[in-house]
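In this view, the complex is presented without one of its protein chains, the others remaining in place.
Right after this comes chain A.
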Amino acid sequence: MWNWEYAIMILPEILKALKITVSATFVAFVVALVVGLMLTLARRSNFKPLSLFAGGFVGFVRSTPLLVQLYFIFYVLPEYGLSLTPFVAGVIGLGLHYSTYLAEVYRGGIESIPPGQWEAAKALNFSTLNTWKKIILPQSIPPVIPVMGNYLITMFKETPILSAITLVEIMQTAKMLGSHSFRYLEAFTIVGVLFLVLSYSSSLMVRRLEVRLNLR
């Protein structure tokens, strides 16, 4: 059944692909952080069409599957002359999908700021930009950092979906190894254990961070 020799033989190749998985995770996370903040700000905008669009976008993206969104980006955009590599398409898809979740995280942080802070900024004649930059965001982001960390872990776990648009990350490598030898057990088990170990240990780290932030 389980063949240790074979498992040890394929391990280096799977570990090599982990690099792609990790870099896709981080690039997508940056996309999600930036777009998420823009969505939150757009939703709070006084300009109705903009806030309606942001709200609709969040609702739509959150209730449709990431896999289908990736297909859309990867197969539809080339029809309009925008061909993307699997990595770029994957990072955009994953980033946009989770930006809608991070928008809620930012919103939670911003709404927890007491109204007195807004009033004080106004009384001190801060411009809108400065109010956000110097008063609101510096207070609303640190408390939600653990939640963001949890989404980083979630995104890491979701990267195997990018194999569906032919990105050769860890899952795709496992699939190829499996189809070569007709042995899927070792390759998929290694991938599963890797994800479990990495995501569980990082979630413990996030939990520690949460405790430390609560103490202050």
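We adopt the following convention: contacts are C-beta pairs under 8 Å (C-beta built on N, C-alpha and C of every residue); 3 or more make two chains touch, one makes a residue touch a chain; residues count from 1.
Going forward, contacts and distances are computed from a predicted model.
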UniProt protein name of the chain not shown, from "Phosphonate C-P lyase system protein PhnH", "NADH-quinone oxidoreductase subunit H", "Ectoine/hydroxyectoine ABC transporter permease subunit EhuC" or "Imelysin family protein": "Ectoine/hydroxyectoine ABC transporter permease subunit EhuC"
Residue among A:L15, A:V34, A:L52 or A:V68 touching the omitted chain: A:V68
Absent chain, residues of chain A that touch it: 1, 59-60, 62-69, 71-72, 75-76, 79, 157-158, 160-161, 164, 171, 175, 178, 183-185, 188-189, 191-192, 195-196, 199-200, 203
